[in-house]
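Heads up, this is only part of the complex; the chains shown haven't been moved.
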Amino acid sequence: MSVKPDIRIQAKDFDINAEIGKLTKGRTDIGAVVTFTGLCRGEGDTLSALELEHYPGMAEAEITRIAKQAVTRFGLLGISAIHRYGKIKPGENIVLVIATSPHRQASFDGANFLMDFLKTRAPFWKKNHRADGEDGGWVDANDADDDALSKWGK
Amino acid sequence: MTIKLVYFAWLRERFGMGEEQVELPESVKSISDLFDWLETRGEEFANVMEHRKIIQVAIDQEHVQDSSTLIGDAKEIAIFPPMTGG
């Protein structure tokens, strides 16, 4: 049975229980589910919101490509990702990744791999809205995110 | 050749538009040629193209790593800063 990644880009929030249920309901072959949720941090109350811009079409396509690699590489039974766009306040969800597999390490690796590549390869850009009303500017790419890719080899 | 150019994040803000249809001169064959041509389109374009080393490109929604890549019969070229999703 081929595994089809379920990838969505949306403005609205997501329900983690419901998303896990979509991958696990009625199945008895899944032994491990790992979820990753990325949230907007307040940066010590200096941030009022992040604004997320994306490239419609390419965002879905690129995350799907990476998700398919994760399925093959780690032998996942299912993978889904939801990435929000628009204005997101501190404490709110930005991104959800779920990986399922028979045994635990594959699910951990699958979700971790997808997040590392999503951070640097998915066409999203974050703008800071500062609490004091000043222009917070666009978030710079993070060298640590590029470095994180190195653990997955070539 | 008519092609759609798409801009994101601070490129979009600097150019004052998210996309445009442009008529590319015959001489523009590669991404590098495209950058050279954009540079000639006014001060804002020239300023942004100073950052060409970090600017990223997608041809018809697929990442392109090498600026010598040929544009061919692409319909849409997106240029944008490094991505900061997740």
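Each chain carries a letter (A and B) given by its place in the written order, and its residues are counted from 1.
The definition used in the following text is that a contact is a pair of C-beta atoms (placed from the backbone, for glycine too) under 8 Å apart; a residue touches a chain by one contact, two chains touch by 3 or more.
Please read these numbers as outputs of a predicted model, since none were measured by experiment.
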For the full structure file, work out the chain stoichiometry and give it in label form.
A x2, B x2
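Here, only the chains that are shown with their structure count from here on.
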Using the average of all C-alpha atoms in each chain as its centre, how far is it in Å between chain A and chain B?
27
Touching chain B in the complex: which residues of chain A?
38, 52-55, 57-59, 61-62, 83, 94-95, 115, 118-127, 137-142, 145
Inside the complex, what are the residues of chain B that reach chain A?
6, 8-10, 12, 58, 61-63, 78, 80-86
